[in-house]
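Every protein chain but one is kept in place in this view of the complex.
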Amino acid sequence: MSGQTTTLAKAITMGLRAAMERDSKVVLMGEDIGKLGGVFRVTDGLQKDFGEDRVIDTPLSESGILGTAIGMALRGYRPVCEIQFDGFVFPAFDQIVCQLAKMHARSKGHSRLPIVVRIPFGGGIGAVEHHSESPEAYFAHTAGLRVVACSNPVDAYWMIQQAVASDDPVIFFEPKRRYWEKAELDTSAGPPAEALDQARVVREGADITVAAYGPMVKVCMDAASAAAEDGTSIEVLDLRSLSPLDMDTVVASVRRTHRLVVVHEAPVTLGMGAEIAAQVTESCFHHLEAPVLRVGGFDTPYPPSRIEEEYLPDLDRVLDAVDRSLAY
Amino acid sequence: MSGQTTTLAKAITMGLRAAMERDSKVVLMGEDIGKLGGVFRVTDGLQKDFGEDRVIDTPLSESGILGTAIGMALRGYRPVCEIQFDGFVFPAFDQIVCQLAKMHARSKGHSRLPIVVRIPFGGGIGAVEHHSESPEAYFAHTAGLRVVACSNPVDAYWMIQQAVASDDPVIFFEPKRRYWEKAELDTSAGPPAEALDQARVVREGADITVAAYGPMVKVCMDAASAAAEDGTSIEVLDLRSLSPLDMDTVVASVRRTHRLVVVHEAPVTLGMGAEIAAQVTESCFHHLEAPVLRVGGFDTPYPPSRIEEEYLPDLDRVLDAVDRSLAY
Amino acid sequence: MALAPEEPELVQLLTPEGELVEHPDYRVDFSDEELRGLYRDLALVRRIDAEATALQRQGELGIWASLLGQEAAQIGSGRAMGPNDHVFPTYREHGVAWCRGVDPLNLLGLFRGVDMGGWDPEEHHFHLYTIVIGAQTLHAVGYAMGLQRDGMVGDGGPELTGAAVAYFGDGATSQGDVNEAFIWASVFQAPVVFFCQNNQWAISEPLERQTRIPLYQRASGFGFPGVRVDGNDVLATYAVTQAALARAREGSGPTFIEAYTYRMGAHTTSDDPTRYRIAAEVEAWKLKDPIERLRSFLIRTGKADQDWFEALEEESNQLAKHIRAGCLDMPDPSPMTMFDHVYVDPHKPLANQREQFAAYLASFESTSEEHS
Partner (left out) sequence: MALAPEEPELVQLLTPEGELVEHPDYRVDFSDEELRGLYRDLALVRRIDAEATALQRQGELGIWASLLGQEAAQIGSGRAMGPNDHVFPTYREHGVAWCRGVDPLNLLGLFRGVDMGGWDPEEHHFHLYTIVIGAQTLHAVGYAMGLQRDGMVGDGGPELTGAAVAYFGDGATSQGDVNEAFIWASVFQAPVVFFCQNNQWAISEPLERQTRIPLYQRASGFGFPGVRVDGNDVLATYAVTQAALARAREGSGPTFIEAYTYRMGAHTTSDDPTRYRIAAEVEAWKLKDPIERLRSFLIRTGKADQDWFEALEEESNQLAKHIRAGCLDMPDPSPMTMFDHVYVDPHKPLANQREQFAAYLASFESTSEEHS
């Protein structure tokens, strides 16, 4: 199978399918993932093809999903858990923070938990409360987890497979409002040059670096195109991995451009931007022409969807930050 | 009652007692807080004096504690919940993040949740796993919560009362390894000049600012004393409030000293230091002589207690950071 | 699959055919007017639901969670409540909201995306909708513990005593929170009624994904009574809820009610049930429609005549108009409202964010009015 136009959602389906074909220990668990194929249809057709033992419609309990996934992993399985929406990961938080993240260290390396927790995240789809959250910082603050976010179909296809192949637990964020965006996916072309824990320069630029991940990469690319027309050359980074952060790539870029804006949907306070700002300032203190600026959600609950456009960083807010940085 | 030498634990007991005497709607909830008086004896004697209806030994379920506290608050009560140890707050995380933090906004101000969640936090007491965590950043990243940490008996006495009086939910961190430290507490002297959401300069200095909270304030004060002997003048801030952060006080100090080190026990990545570093760099970009440096726990699970001394920031590590900052 | 509602354990007072039946433990004693009142409730909430569904199709609502098929469970339980009983609903209790006097328009805000719940929970003794499955059951128990402390439990009758009523679905029974709520309620003998609408489905998952045995039996493991009532029978639901409320208010502790019913529509307007359930199942349940059976009964017994039904139809049309017009009129909130009520007390950093954002929005005003 080579080049075909594929949505991000479908690319994950294909990635899961490939992972399941490769390794019979890969099992999927989640609410409504079987017959329905998931509320976003990401697991569509997989139960039909791999059976109910490998694609498990679970009881409605997220702690149960994570807790039993851990048990299955201890028995040698590689569970891929789907959390139906970002806001519903919290009942599982204890199992993730106290068990999933720590058991490998607790056991001095005896026990491995190669579990992937798939979380459709972020806003912009006009949903009700708890369906538009960006909880990635909670996980990135938790040692023992890997946290990644894909931003496009090609990465989605490969990153989900790399996540399943990882012997560490991976929290896998899927940009739900990009599920339906398409790209050419040539599965025979092999995985991208970057490893799962590496960032990528998705657009080169000279004047300023803008770093984003997941759904905001597109916003930043659009901002870069718009800025180019005004003569500003923005370098755009897709961070891809949030824990570990690939600071080598970020720092190398900032050493070139001397300016950095970090963009995410999550609230600014203690969001990923905080960590990146702190590290970049330390690594590039004498290179920075302006402080690292952050564009993110406000420190409020995610608002009703009729005003989510104002809550979410958009092209204008990114460019506003770019201008502020350049004005230093 | 005026001046008496009081431990931090006892000061909280006294503060809770005062709050309960003042307002009959104040109720305490938690595991083992009644007859036993809590595993740290912070609620010692309160059930005896206020009865089982106001000091409630609860079933062993933290989500239950928070969830029912929310219900009681909706009925007009002011519950003060005790989480037995930091590491056991996670089963309640969903109720805290999705309900406690958001219900006031959800209801457009109709419903208020004046709930205090007391959490003994931090390490250094030689305990087993889950008994030495510093989870404050998870809460400070969550809009709708107030997060505070006391560091000494006098503050403890007043801050717990201010927390109970607050109409917003407050996550109240108690530095468990300081429970037995004593100070003169003159309850007739009235509360400190700072409001609950304000930081305090606890030692003035000229060369560099060191900001900390909870158990690390003492470590930083000791570091400042040691540094003074070597001729370095450290200004020490007790942040007291972690959400909101009192950046006015921090920024004013950094504008004087031009250097900042933030110290906490929590893992460095996405710890409070990240946010402070990001904000200070933005506010004081042209004032900083060195990047904000962070001293914190490593990005590992909290280690076995025999090596926790090495994990926890100590005087040497604080001074090392001070030296590195001054060397810029 | 779905257990036959004819089984002995099921409390039923009005058969699908509209015949009254006796039950050893439960009875109702309604005047004709009250019976017509119940019918009116059922018909009007179905109309509200239909109108909201239509509004969603027309793009006026982002999503809608239909109560179609569950009207009797909601009206029967909602009408059984007294003034001090306090409801903790899920996102589907539009019928209960109706009984508590919430203007249906206020329900739409959440689904339209203009707010998170547009009514005052205290005014109506009807808490905001809770979307995180099961979380509200603990709130109900805590509220009930507050009632205990307020001296609102005992033999003062519904005017002086009160109970909390937690609504949840069959799927919700798998959440830790719901089971913890059972434990707390039992241990503290809290005045709470657990009202589970078993509509046979949790989105695409059938009941068997949540339990091996009839749900009402869950309560026995926690030490309080569970009862299965025909949730499509408004009379039985009323009687069973009334008894459970009386028991709770007088201090005898919680009851679990399994209202055995069926989700006739999709989970929400975003769902496609043809992917996971067969039409025959839906058809079978149509025969047990909660409204039809009461209609048959009223007509056959002459308790309501054609005029009355026509007048109701007219009222229903007016209500639909009110909803439609009100919905279309519902203004989008100002973006600045997202900063409101995050905290009760002043919060400086958020105030700063608010100010900066206001200034940022203002910077566009010269060129555009879109953010005004």
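Each chain carries a letter (A, B and C) given by its place in the written order, and its residues are counted from 1.
As a working rule, a residue touches a chain if its C-beta (ideal position, glycine included) is under 8 Å from a C-beta of that chain, and two chains touch if they have at least 3 such contacts.
All of these numbers come straight from a predicted model, not from anything done at the bench.
Interchain touches from the omitted chain, evaluated on the whole complex, reach A, B, C. When you scan B:F50, B:F88, B:W158 or B:Y213 for touch with the missing chain, the hit is B:F88. Checked against the full complex, the candidates B:G15, B:G37 or B:P114 give a single residue touching the omitted chain, namely B:G37. Here the missing chain is touched by one residue of A:P59, A:P120 or A:P303, and it is A:P59. Contacts to the hidden chain, counted on subunit A, fall at residues 27, 53, 58-59, 61, 63-64, 66-77, 79, 91, 94-95, 98-99, 103-112, 143-144, 146, 166-168, 197, 244-245, 247-248.
Subunit B residues in contact with the hidden partner, per the touch definition given at the top, are 31-32, 34-37, 39, 57-61, 63-64, 87-88, 90-91, 126-130, 269, 298-301, 303-308, 310-311, 316-317, 320. Where subunit C meets the omitted chain, the residues involved are 173-177, 179-180, 183, 186-187, 208-213, 217-224.
What we mean here is this: only the chains that are shown with their structure count from here on.
Ranking every chain by how far its Cα centroid lies from the centroid of subunit C, the top place goes to B. Taking each chain's centre as the average of its CA atoms, subunit A and subunit B sit 31 Å apart.
Centres computed as Cα averages put subunit B at a distance of 40 Å from subunit C.
For the pair subunit A and subunit C, the distance between C-alpha centroids works out to 36 Å.
Residue positions 87, 90-91, 129-130, 269, 298-301 of subunit A each touch two or more of the other chains.
Counting partner chains per residue, subunit C has residues 115-116, 132, 176-177, 342, 349-350 touching two or more of them.
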